[in-house]
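A single protein chain has been omitted; all remaining protein chains appear in their positions.
Chain IDs A and B follow the sequence of writing; residue 1 opens each chain.
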Amino acid sequence: MTLANEIPTNETVELSDVEKAQIDTLLLKTPYASGASIDALKIIQNHRGWVSDASLLALALYLNLPLADLDSVATFYNLIFRQPVGKVVLHPCDGISCDLMGGQKIRQCLNKQLKISNGQTTDDNQFTLIPLPCLGACDKAPVMIANETLFELIQAENLPLILNNLIEEKST
Amino acid sequence: MNTEQSSEQSTYPSKPLTRFITDKANCWQLKEYQDLGGYDGFKRALTVSRAAVLDEIKASNLRGRGGAGFPTGLKWSFVPQGDDAPHPKYLIVNADEMEPGAFKDRLLLEKTPHQIIEGLLIGGYTLDADIGYIFIRGDYYSAIQHIEIALQECYDNNLLGKDILGSGFNFEIHIHTSAGRYICGEETALINALEGKRAIPRAKPPFPQVAGLWGKPTIVNNVETFCNLPHILNFGADWFKSLGRFKDAGTKIFGVSGRVKNPGLWELPMGTPIGEIIEHYAGGMSDGYKLKGYLPGGGSTDFLLAKHFDTPMDYDEIGKQRSRMGTGTIIVLDDKYCPVAMVLNLVKFFAQESCGWCTPCRDGLPWAAVLLEKIEQGKGELADIKQLEDLCKFAAPGNTFCALAPGAVEPLQSALNYFRDDFEKHITQKSCPYCEPIHSETTHD
Partner (left out) sequence: MTNMVTIYIDNLAHQVADDINLLQACLSLKLDIPYFCWHPAMGSVGACRQCAVMQYQNEADTRGRLVMSCMTPVSEGMRISFNHEKAETFRATNIEAMMTNHPHDCPVCEEGGDCHLQDMTLLTGHITRRYPGTKRTHNNQYLGPFLNHEMNRCIGCYRCVRFYRDYCGGNDLNVFSSKNNIFFGRAEPGNLENEFSGNLAEVCPTGVFTDKPFSQHYIRKWDLQSAPSICTHCSVGCNTYVTERGGIIRKINNRYNAAINGHFLCDRGRFAYQHVNHDNKLTQVWSRTQQNSQQENQQKNQSQITHVLDNEQAHSQLSQWLNETDAQVLGIGSARSSLENNAALHKLVGGNNFYAGIANNELKQLQLLIKTYQSKQVALVSLSQIEQSDAVLLVGEDVTQTAPRLALSIRQMTKNAGIAKAAKLGIKPWQDEAVRNISQESKSPLIIINTDETKLADVAKYNLNLAPNKQLELLVEIEAYLTCKYAPTPSAETFSDLAIAIADELLAANNPVLITGTHSFDIALLSACLRLSILLRKHKKNSGFYCATSSINALGLSLLAQPEHDIDNLLRSIKATPPTLLIIMETDLYRYCANEKLSEYLDNIKHIVVIEQIMNDTVKMADLVLPAASFAEQHSSWLNNEGRLQRAYAVMPASDMRQTPVQWLAQHNALDDGQNLYRYMQTITPLLQPIMQLVTTDKSDFPVARQPMRSSARTAFFANIDVKEYAPKRDEKSNLTFTMEGVAGFRQQTLDNSQHKITTPVTGVWSPKWNSNQALSKSLSNTLNDSSVQDEADSNLGLKIFDRINRQEFTVPAAQIYSPSQPLNNLSICPQHHIYSNDELADYSSSIQQLRPEPVISLNQQQAKHLSLKSGENITISSDDYNISLPCFISKTLADQVVLVPFTEFLRLGTNMHVATKHSAGNADGDANE
């Protein structure tokens, strides 16, 4: 359901009607607009893949909140992306339970296969690699989240297949 | 409703928290839940006074399952009651589980959303609260999905909304999916996050019970804490107390991760000895691995050793061994994994997750991480160990604004105690004595 990811530009953007409608329902639940800001940022990100400066400004205007306040919040939370990300964001776990079970090797394989280091996006914009700490599936370590799916007991050999399926899933 | 069928479970279950988790794929849905006696506890609560419910909870000796073990009934008793109490009052389920090695809440969130909602309803009724929040980690996708459906089921069946089950009691529940950051689990930081602010912990006093979300009385409890309430209401405080094998009451979801034969989660009586959990339930160490030590309650607790196996998993008993119950999820360190690397992983995590508010945490933890990395890479000096010890004292409880930094140095300080020769070997050998060298990884924001 993610739209084509927004490309960074200097242009101003408008929130879509769907985004506005979703934000409006949030606003009903909170006594002050600021209470909706994190959820609203997530809505923007759901639709655009990330939160650009332009969409941040559009949201600030829509919520009638100072831009600096919204950006202060947006930059605090690590799952709000303030930089463009690839089609699929890979979150291999770098928590200690996964590392005890060879998580680090999995991450290194990902680095090698995708030829990017952590936090980067592949040249073809397919993958962004953002390790996250403990994903709460320590008994199935090592694990990874991508496309809202949890992959358990990952083995390095299976990574190419997993990556392939992820891209296909995203393309359909 | 067929109460007959559920009689087996409802007559004094020994594993109340997981009794609704069956093999059925949709065991988490309303019908299945109610078929097994779900919402009976809430209904019972509605038949007695608010004060009576609170008394029952106090009598049960239930202690918070979020890590600190604070008595739940006592916490609730600070909420202003009566006609001139401020409204709305809020109840919040802390489902932000992000502690390294903790994975117990996810089970409950995915498999028993109604149990949590029922707990919230009981709390809502008891405290005359108006709005509940489920603050859930954003990565728990299927749990989020289940909760959303469960909430809708409740609204559709008059278990939420206005005049619930004709009792005159009104209650709403919203779900907030977090945008990341471990600190959101700290209850006052969580409140700030719900207000759409940076998740910085708040100064106490005032305690949230008096002035929390939007300045109104607020209770924050762990998922598992809430899950206990229906059963306490259903089966009584005495039954609940009788569940524990040692001093603490009830059962707890314990877990084990690391190189054990059978990593997983089990609902066991409080007070179950650590050794029994690791050896019996987790099946002992995987073949070819030996136990070097373990963190008994997740990533922010002090290491214990095999010699502590007899210690009951009871808040005060583990405290006596100078560690903590924490989340009750044990992380086992085997003999092939470098303890320095393990501590480095943890300290880096906590440094990364510092909210940036107070100095010992914001600047002290990265400093410790730099030293550990230096040692792990074989570039350490003996003086670095002294510095690490200084930094542990620096971030001791009370020295920081919240409990993140003190928790962060617990594995470190105990590792320096129990595995000191490992640190020294790194330094004298100028390399890591464990096989795989740990390369420094680029960090992410």
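Simple rule for what comes next: a residue touches a chain if its C-beta (ideal position, glycine included) is under 8 Å from a C-beta of that chain, and two chains touch if they have at least 3 such contacts.
Please read these numbers as outputs of a predicted model, since none were measured by experiment.
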Absent chain's touching partners (shown only) are A, B
Options B:45, B:211 or B:256, residue touching the unrepresented chain:
B:211
Out of B:43, B:111, B:137 or B:181, which touches the unshown chain?
B:181
Hidden partner chain, touching residue among B:251, B:352 or B:413
B:352
Residue-wise, where is subunit B in contact with the chain that is not depicted?
181, 198, 202-206, 210-211, 214-215, 351-360, 362-364, 366-367, 370-371, 374, 383-384, 387, 390-391, 393-394, 398-401, 445
For subunit A, the residues touching the chain missing from this view
32, 53, 56, 66-69, 71-72, 75-76
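By our rule, only the chains that are shown with their structure count from here on.
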Centre-to-centre distance between subunit B and subunit A (centres being mean Cα positions), rounded to whole Å
25
Per the touch rule above, subunit A residues touching subunit B in the complex are 29-32, 34-39, 41-42, 72-73, 76-80, 91, 94-97, 99-101, 104, 107-108, 117-119, 130-141, 145, 148-150
Please name which positions on subunit B make contact with subunit A in the complex.
97-103, 105-106, 137-142, 174, 176-182, 193-199, 214, 255-259, 263-265, 299, 329, 331-334, 337, 341-342, 345-346, 349, 352-353, 355, 438-439, 441-445
